[in-house]
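Partial view: only certain chains, each at its native spot in the assembly.
All chains are identified by letter, namely A, B and C, in their written order; residue positions are counted from 1 within each chain.
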Amino acid sequence: MDRLKRAVLGEQGLVILFLLALGIVCLTVPSFMTQRNILGLLQSVVTIGIVACTMMLCLASRDFDLSVGSTVAFAGMVAVMVSNSTENLFLGILAALAAGVVVGAINGVVIAKLRINALITTLATMQIVRGSALIASDGRAVGVDDEAYFNIALTAPLGIPVPVLVMVLCFGLFGFVLNRTVFGRNTLAIGGNPDASRLAGVNVGTIRIWIFTLQGLLCAVAGILLSSRITSGQPNAAQGLELSVISACVLGGVSLAGGRAAISGVLVGVLIMGIAENVMNLMNIQAFYQYVVRGVILLLAVLLDNLRTRATGRRL
Amino acid sequence: MAPFLEFTNITKSFPGVRALKELSFSVPSGRVIGLLGENGAGKSTLIKILGGDYTPDTGELRIGGKAHRFSSTRDSIAAGVTVVHQELQLVPELTVAENLMLGRFPSRFGVVRYGELFAKVGAVLREAGIEVDPRAKVADLSLGTRQMVEIAKAAIFDASVIALDEPTSSLSAHESEVLFRLVNRLRAAGKVILYVSHRLDEIFRLCDGCVVLRDGRLVAQHDTLEGLTRETLVREMVGREIQDIWGWRPRTPGAVRLSVSGLEGSRLTAPTGFEVRAGEILGLFGLVGAGRSELARLLYGADPRAAGEVRIDGVPVRIHHPRQAVRAGLVLCPEDRKADGILQGQSVEANIAISSRRHFSPFGILNTRREGEMADRFIQRLGVRTPSREQAIENLSGGNQQKVILSRWLSEQGIKVFIVDEPTRGIDVGAKSEIYEVLYGLAEQGIALIVISSELPEVMGISDRIAVMCGGRIAAEFQRPGFSEEKILAAALPDRTAA
Amino acid sequence: ADVKIGFVVKQPEEPWFQDEWKFADVAAKEKGFTLVKIGAEDGEKALSAIDNLGAQGAQGVIICTPDVKLGPGLVARATSNQLKLMTVDDRLVNSKGKPLENVPHMGISATKIGEAVGQAIVEQIKARGWNMKDVGAIRVSYDQLPTAKDRVEGAIAVLKQNGFVASNIFDAPQSKTDTEAALNAASVVLNKNAGLKKWVAFGLNDEAVLGAVRASEAAGLKAADMVAVGIGGSDSAINEFKKPSPTGFYGSIIISPKRHGYETALNMYNWVTTNKEPEKLILTSGKLATRESYQAVRKELGLQ
């Protein structure tokens, strides 16, 4: 009993609560716990999940990125268009990754060096990048010529589709980066107190640029996988992604005020969002009611978490 | 005399820490009571309970015979309590006057009466002898000036109980006089005053009696300070004897390590130059706003420099960013620990290791074991009071936070020039002598030290040489043993006739 | 004076509207008038667009409104700006839901397009010799958009008339109108009803229906076991047809952006210059295009 209490109230409390909730869902919602549904569920959170890994870093350093949705769409377009025109899948992927990196690096440089507010900067790039994707494709979906391209998403080594594998890899990698590397620690330090970090010799500017660059890179990865899944590059894809990703992170305990983040929390945040969607559809809840239910779930999730942390007597 | 303020059996715990244990004492009206104790003894916790910021786990608080259980600062204010907190509590974007009257603006139908506000605050500041414009924005004031503004909070409202938590920690004796006059006036008006300070001479000068805490318990209560010695108080606080807290010992300085010429910055308008030798401790003294911190920040690359050359061991160094300074072997431990020192939300360990970990993180991958060991070593060496190295730094007492920030720089490797700005701010006497010991140790390794302090006895006690700043330039220099309190103070005071 | 005509559309990013604009531009070039293209995603933007056109001195405006209930407001706004008003695609209605018959309109009713989709699906079910009872239907829905709802309801009505089992129609609500959202929602339906082996799918447009097709592929369904019919004949659909082997995307109901763009613009031009009011109501029809027939259909509609 006491051990249970300690577990629920401890650092990993959110995870435990989530597992409890998951248990209830498994028992009450028929056909939730089938292999097919779980794989479908995981695939549905691939884009959010991958982008959340770097958004976590971004928020942890007290920054903000609204341009992720556009970058995902843009990178997907680039991947398809370049592999079509060069008839080389590999070149397409490379070009998309490069595109993502460039967008991210521009964000980073503008924010860190020209010291423009991150909200405005990324709102601006969000528009510019979306516009570029639309211009490049004349607003139309671009079909993939090479069949190998769709196979990226369809291949499933060990029964797990590649996109899901990539997402899991990203979670592992960025969990390691956050907790085990100088880079990750400096990111948290910057979020805790940017002035003090600078005075402690941390190269705040460079780190911020890197964070945004990585963010761009992962957006590109997500964009490539998405375009492979939908077998075309769509300039309108991933609209509103930014809000979903940021919410997943915040739900997972990442502080918007910087300095606090945990990959386990982000994972849970992403899954909560995915499961909510999945279960509502499984239970055949009507579209309009889904809005309401989604809102209520969000509130409940943070409320429970807050009660938990308050019970430990921490000051909020 | 009937007690006016009474604490009975107050206990307060935090996870892993019992900050106060069954603490009881009482104070009659019209008295100033010193609250003494080591860092982490529980002084600020007690004051926060009085201020309604914390609720005690058990125990009772009475004011004027009436029992109170504050559930917010508002309750405490309503009961006639004013608290000046250890950490500055100012809103940078508001004016001085708004900050002082925050929560109690004069108003009609909800509209602030600015005329009245500025007039009232202006009068209070003038009466207290604090020279600051009530219309000035707090963001534009230096740390010292901000502290003066904070102190004015004690006088602005008609409270019956006033608590001052280390109000002079970065003020020099000259500015502290302002506070002393204020406290004397409040005492004469029959207020109860709790006064926390690690500067014992202030306690003797100002207080009628004192209370000593150790580990959250009351270890002594003196109704009068007559016949009491410094040594007794120190023993009660620290639990051991400290003979000579400065413990200065002669060294032979080596070659010039740091030489600065023609240094200029936005507020350091006259070109400044000086030298520090290897193994030498240069004390930098001055009044609030003299420009010491600015000088240090310019050297460290924290603020943009307008002109000037810096050489270390005769070689010119380019420093535009603190990172370059650290790599060149020049470090600065900043004065404003809340704004420039602590990494909020991060553990004690992370706060210590932030800079030095690069020496033992191959390919940028942490060596958590080594980091932990290093953190533990410094926690041990400076006596940081914390349940573990995992504790978030903002949960430490002020003095313990200061020790953590110092540890950050003490753990650096390859230092040639070490600048500390108010290194013992908020640190108890026992720990102070530890820290001086550490500084001497650095000097003996051939490091050049610049110690900025507003405490003249400290500067005189530990420096080999003293440079006095006034109005943004170095006004005079003194070589040990030729230190004279009068001469140093005279050099620090702006020459009004010349201006 | 120079003739200036506004062409306001509700979703400027959609290929359909890009095409309408493109064909309207052709008319503009032919007749030598200025065409001002403005995107207006909501009611407020639509009103400002009309004000903006008025300020520029335009004489007429063709609009595909973000919401048909904007009717009286748009009419009032156009009148006060002295603009002649025509609608395209979606017809304005008054507060009671009655069409505003005074405003010339060219379009196709959403329900009708939906019915065409339903018809195409029913024919394929029969052609493939499936038993109606064993077939599941994915209704990729985006009910907050009235046109979208009317379209899927149209399709469902036809399916039911032809004996489709109502309980085999499953809702896959999109959270956004893109393929990924449709894919996620359709996956749930397929995985939940793994017992059904034959599927049909319909929705708002090609992009939505394609989501269901991708979901069926991810769930391991063969192309032969899926009949999905989209709406629009956009590039997304054409790309499907161009794929080397057939997919579950059987066909798309193509409506002609050429007529909707070119003819409306021309009619408006004539109205402005010669005061010849266009016909009050022109209904165009949708045409099914499949892998085999799409090139012919596009040619027929003047799209190639």
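In this section, a contact is a pair of C-beta atoms (placed from the backbone, for glycine too) under 8 Å apart; a residue touches a chain by one contact, two chains touch by 3 or more.
In this text, all values refer to a predicted model and were calculated from it rather than measured experimentally.
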Chain copy counts across the complete structure file, not just the copies drawn
A x2, B x1, C x1
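Just so we're on the same page, only the chains that are shown with their structure count from here on.
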Using mean Cα positions, find the chain sitting nearest the overall protein centre.
A
So the centre of each chain is just the mean of its C-alpha atoms; given that, what is the distance between chain A and chain B in Å?
43
Distance between chain centroids, defined by C-alpha means - chain B, chain C (Å):
70
Taking each chain's centre as the mean of its CA atoms, how far is chain A from chain C in angstrom?
32
Can you list the residues of chain B that touch 2 or more other chains?
none
Scan chain A for residues touching two or more other chains and write them down.
none
Touching chain A in the complex: which residues of chain B?
14-15, 300, 302, 321-323, 325-327, 332, 334, 339-346, 350, 353-355, 357-358, 361, 364-366, 368, 408
In the complex of these two chains, what residues of chain A are touching chain B?
180-183, 185-186, 188-189, 191-193, 195-203, 255, 258-260, 312-314
Can you list the chain A residues touching chain C in their complex?
31, 34, 36-37, 40, 43-44, 47, 134, 138-144, 147, 153-154, 161, 226, 229-232, 234-240, 277-278, 281-282, 284, 286-288, 290
